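Right after this comes chain A.
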Amino acid sequence: MDSFLRPLAAASMIFAGALASTAPASAQQAPIKIGVPTSIQLQVGRDTQNAAKLAAEEINAKGGVLGRKLEIVVADETENPEQGIAAIKKLTADDKVNVLIGGYTSGVTLAQLPHISSAKTIYIGVGAASPSITQKVKSDYDNYKYIFRAFPINAAHQARALVDFINGKLKGEMKLSKIAIVGENAKWVQDLVPILKKGATDGGTEVKMAEFFDTSTSDFSPLFAKVKDSGAQYLIVILSHASSDIFVKQWHDAQVPIPIGGIDVKSQDADFFTRVSGKANAETVGMFAIRAPLTPKTIPFWDEFVKRFGTAPVYTGIGAYDAVHIYADAVKRANSVEPDAVIKELEKTDHVGIAGKLVFDETHDVKTGPGLQNLLFVQWQKNGERVVVWPKEAATGAMIAPPWMSN
Partner candidate 1 sequence: MTDLLEVNGVTKRFGGLTAVKNATFTLKKGEFTGILGPNGAGKTTLFNILTGFMQPTTGTIHFNGELVRELAPYKIVNRGMARTFQLTRPFVGMNLLENVLVACMSPRASNDKDKEERASYLLAQVGLGGRDKEPVETLPYGDLRRLEIARALATRPDLLLLDEPFAGLGSGEIEQLAQLIRRLHREQNLTILLIEHKLREFMALVSRVIAMNFGEIIAVGPPEEIVKNEKVIEAYIGKTEDAHASA
Partner candidate 2 sequence: MRRISLIDIAGAIVLVAILALAPMFVSSNYLTGVLTVCAVYGIWASSWDFMSGLTGRENFGHSLFIGAGAYTAGFLATIWSTNPWLSLPTAVGVAIAFSLLVGFPTLRLRGPYFALAMLSASAILQRLCLIFWEYTGGEEGLYGLDPLIKSPLHYYWFVLAVLVVTVIVLTLLAQSHWGLLLRAIRGDEATCQAAGINVTFYKIASLMISAGFAGLGGALYAHYQLQVSPPLFSVVVSITVIIMVYVGGIGSIYGAAVAAILLTLLTEMLRGFGEYRLWIYTLTLMLILFFLPNGLIAPLWRRLTERLR
């Protein structure tokens, strides 16, 4: 069920005001406006805004771009396509922004695409993972060349990373060769699961069951019972919009005798462990970045972010920070904010970002691989410590079993 609030805000989104830099704008030149469409009521949305603001301030402190300051304008796209479209229209038609950086829900971003294309405004996605988003860039370049994705790696790449975790870590090291997959009914999951199933099966892992549930599901006990009955030894969970909190709490309280892990976006939050009173202990979460020397920029950014905003950034924050930088660089190189010129330069991006090197492929999608952005598997361990358990070369500790299974 949806929030009562959404329809009342029929054609609208909450305009969070210009979170522009505190530095005085240069008098002669109008600022370059960066529109941020995101879900402002969620952590992913707050971090997107905060990180974009942080990046803009850094750039402005060094004199801005082409002598112009960067200004951030935010619009709430919620998790609802209608609101998402309204947000894009507001930013492009009313605020007349030069670039859009944001996004979270794949379905919302997909719904926004035709409106972005008709507004002829560059869009750099930092939240949505569906591969379909950048598909049209190649097939209909003239209309969709405006679309880029800087973050995260798309769902197909994520699925392959997850397959690597399943076949390498679970089957290879832990000898857990029977898994179950549960995921929410959402576009990016639909894109991800078939690849995941095939990859796991090809690698010799047995997929005992795969089931989808509604994002509004509030009782997972039947699901846990089914997983238990299926004989699976490990439960892969794929969710972003459904409640990770309920999922983990019910898993813990019923002491389900099967460890869980996967891509669980809300459990990437820094406060997730405390939010569920430590019940996330032993859950493994795929993360796009952590506080580790992934690149020279990772730890300084991480610490600055925590200092400024009191919380560790979630993935959209990392993406937004990088996206503002690569856009500013592209404008500098193009010596113009004209979309066509900037697009040409954006395509040449080779930027050392927070989570790895940022390079676009021919569909304007961020590339993955060694040295580039990657999915790291991180386990919540006692006292809320986060330990990297996979890939092997990045591991910072051993994987533990849930407390009720360890003896």
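Criterion: a residue touches a chain if its C-beta (ideal position, glycine included) is under 8 Å from a C-beta of that chain, and two chains touch if they have at least 3 such contacts; residues count from 1.
Regarding selection, all candidates are chains of the complex that A comes from, given by their letters.
Everything quoted here is computed from the prediction, not taken from an experiment.
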item: Pick from 1 or 2, the complex member that touches chain A; value: 2
item: Residues on chain A engaged by candidate 2 in the complex (per definition of touch); value: 1-2, 4-12, 14-17, 80-82, 85-86, 89-90, 93-94, 105-108, 110-111, 113-115, 185-187, 190, 212, 214-215, 241
